[in-house]
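All protein chains of the complex are present and in place, except for one that has been dropped.
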Amino acid sequence: MSTPQTIRLRVSCPDRPGIVAAISGFLFARRANIVHADQHSTEERFFLRLVASLDTSDSVEAVRSEIETVAGDFSMELQLSVPNEEKRVALLVSSYAHCLLDLLWRFEQGELEGRPALVVSNHPDLRARTESHSIPYHHVPAPADGRAEAEAEMLELLKGVDLLVLARYMQILSKEFLDRVGAPAINIHHSFLPAFAGANPYRRAVERGVKIIGATAHYVTDELDAGPIIEQDVARVSHRDTVSDVQRIGRDVERVVLARAVKLHLEDRVLVDGGRTVVF
Amino acid sequence: MSTPQTIRLRVSCPDRPGIVAAISGFLFARRANIVHADQHSTEERFFLRLVASLDTSDSVEAVRSEIETVAGDFSMELQLSVPNEEKRVALLVSSYAHCLLDLLWRFEQGELEGRPALVVSNHPDLRARTESHSIPYHHVPAPADGRAEAEAEMLELLKGVDLLVLARYMQILSKEFLDRVGAPAINIHHSFLPAFAGANPYRRAVERGVKIIGATAHYVTDELDAGPIIEQDVARVSHRDTVSDVQRIGRDVERVVLARAVKLHLEDRVLVDGGRTVVF
Amino acid sequence: MSTPQTIRLRVSCPDRPGIVAAISGFLFARRANIVHADQHSTEERFFLRLVASLDTSDSVEAVRSEIETVAGDFSMELQLSVPNEEKRVALLVSSYAHCLLDLLWRFEQGELEGRPALVVSNHPDLRARTESHSIPYHHVPAPADGRAEAEAEMLELLKGVDLLVLARYMQILSKEFLDRVGAPAINIHHSFLPAFAGANPYRRAVERGVKIIGATAHYVTDELDAGPIIEQDVARVSHRDTVSDVQRIGRDVERVVLARAVKLHLEDRVLVDGGRTVVF
Partner (left out) sequence: MSTPQTIRLRVSCPDRPGIVAAISGFLFARRANIVHADQHSTEERFFLRLVASLDTSDSVEAVRSEIETVAGDFSMELQLSVPNEEKRVALLVSSYAHCLLDLLWRFEQGELEGRPALVVSNHPDLRARTESHSIPYHHVPAPADGRAEAEAEMLELLKGVDLLVLARYMQILSKEFLDRVGAPAINIHHSFLPAFAGANPYRRAVERGVKIIGATAHYVTDELDAGPIIEQDVARVSHRDTVSDVQRIGRDVERVVLARAVKLHLEDRVLVDGGRTVVF
């Protein structure tokens, strides 16, 4: 006898009565058991994330094709996924190592679903560290006069990837690149957005004399540091902390915030609602 | 045309397939709309909190009587309530004012559902403050040799109350009292339980040299400071902080933690699972 | 025999060797005991806060006149104060009560040095609450076409005040007013500055989809929300929180952040360093 298959449903649609009843009725009729469910309604839209274990006689493919009818009745955007599916994650990095190493370690520990398929960097520095984890490392320089070529090369490398993680990748990606890459990208910005968007946030934080700094993980859009925020966290600083101290303190926040956002995304817990996120 | 009535359901039952489908199907058949739902499963039990708005032609009473059939099929413990129902809250206090004043202010602001029906204290100190909010104040002294009489007097005063809040009430209530009072009681303990259960937690925290202090709101059981925890929070202290500093810092944590716990309870967000809570 | 007098020194001067030796030598020669000291150096300036108890035969006045020589040798800006001196604090408020009530309660508890000398408001709403604490309440309306008159009336009321606290006072004070009032002013801004400076920060925070909100206490300058920051703190929010929820959560942060900033100021722990603060 086979182990029952687990599925995850993410649903976003205009809010109206009967959505939960339709989906739970559909699942119950197939003898599936709802293991977990979260829902949220704004004034206009309804959001749902649901985990169910199927009857042993049922299959993901069968559910996938038949749930389309339910989805159509409610104009649902519906995504059906399977936990621990082999998601291919590309890690983009420049020369700061902390976020990259932290993610590689978490993948090894089994903290994160999916697997790091490759690392792409505009610097050669982190090759040895990356390859010691048996991950391919691609050095794609990004000179000011060769950005288009660099992006073209990256598009080749990133074919078939399910997620891009910008683990302190210090280059701005063009709108065209984002349109063509075909996978969402998560960036870590080293400030408490929307404060200090743009360059040198820690220096500007010290100059402004703030008492708390932060980091923000967000989906990348073609507007700099303005994409939907997935996760943020903060740390306390004081007049004693120089820019260098703040950078050190900030590194601990950055890597944790990015790791949490990547984990949430890979577990299909993040639904985008315009410029914001619903995080279940 | 009347405004649709909103109901809250809390359900706890042995976990098995079909619970969500049964409830959502029941509601959909009555043309109710599920506004919000949270669920949780442990290895053994299933927990649900659900908010729905009824069809304008439906009534709370009708739902209440007919949902019993569904509840019976799944051996549910089911509670159906209505938001902003007039819950009568009794506030017990000794002589520290901060938690009491904070709760009274929050009730006035509309932050908390229900209403403070009376204040009972073993000290006379806070009468003027209480009465300035037009709440009756009952001074019930609790001398060491008159505890039984004091509890008997309190039982009379507390008849018909829906919730007791021990807002720094420094007397231990007997098992008999708790059995007879007929309403749950929430206590605020001024430590990060299970650390420093019992008397003088701040003094003991300073003596132990901890770097963080806390407060814990929990349901009262007849085992001292051992009831199910609803909410906790912490604050940082240092070697510079004397017991008196720690008490001051702690007051800010205590009142917020207690207020959050009372709010969660009054909104029917807390389900008890043995010695623990599920907080939706 | 008299109790030894305690003094507080705050010093800011160009950094160079010998400052601590000069001050501690001066005090030791008078048989004063240094109870507490904090110092900080930036690349350019030296900052010191020092608490000392004088010899019983010595007096604050004698120290004050003789320390001038030391101060002159090092081009010090030096302030000598006495703990629990009767500082007169003016509280400015519009119609939100939480910060005002919280400060009044803390003054009563002895948490804050000084005393609330008067409340000034552009609304009549909080008179009864204020007067129940035996504090005079002055209603000074601030119509769009009568701002100059309002500020003139306030300047009369605020004569001799040592500190202004803008406890959710929703009017912008003119540069001329700030120049003439002769006392520092502390404002609470309901965002994590520099994010969401200006109006409606909570609404904008919800629209941006941030996961953490904050509050900032800062000295008022004639540039809106840009004065030196004294204290900040934050609270976590989620997609579930409406603007009204965020306002409620924010109130708890605002009142604590403002109270901490006022306490730090009244204990002479805040030194201004250009657009930033050194907080000892």
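So that you can tell them apart, the chains are marked A, B and C in the order they are listed, and the count of residues begins at 1 in each.
The criterion applied here is as follows: a contact is a pair of C-beta atoms (placed from the backbone, for glycine too) under 8 Å apart; a residue touches a chain by one contact, two chains touch by 3 or more.
Source: prediction; values computed, not measured.
Although one chain is omitted from the display, it touches the following shown chains in the full assembly: A, B, C.
When the missing chain is restored to the complex, the residue among B:15, B:55, B:162 or B:273 that touches it is B:273. Residue positions on chain A in contact with the hidden chain: 97-98, 101, 105, 109, 111, 132, 248, 252, 256, in rising order. Contact residues of chain B toward the unshown chain are 40, 192-196, 207-212, 214, 228-234, 238-240, 273, 275-279. On the side of chain C, the interface with the absent chain consists of residues 16-22, 24-25, 27-28, 31-41, using the contact rule stated above.
By definition in this document, only the chains that are shown with their structure count from here on.
Among the chain pairings, A-C comes first (most C-beta pairs in contact). Shown for chain C are the residues that touch two or more other chains, of which there are none.
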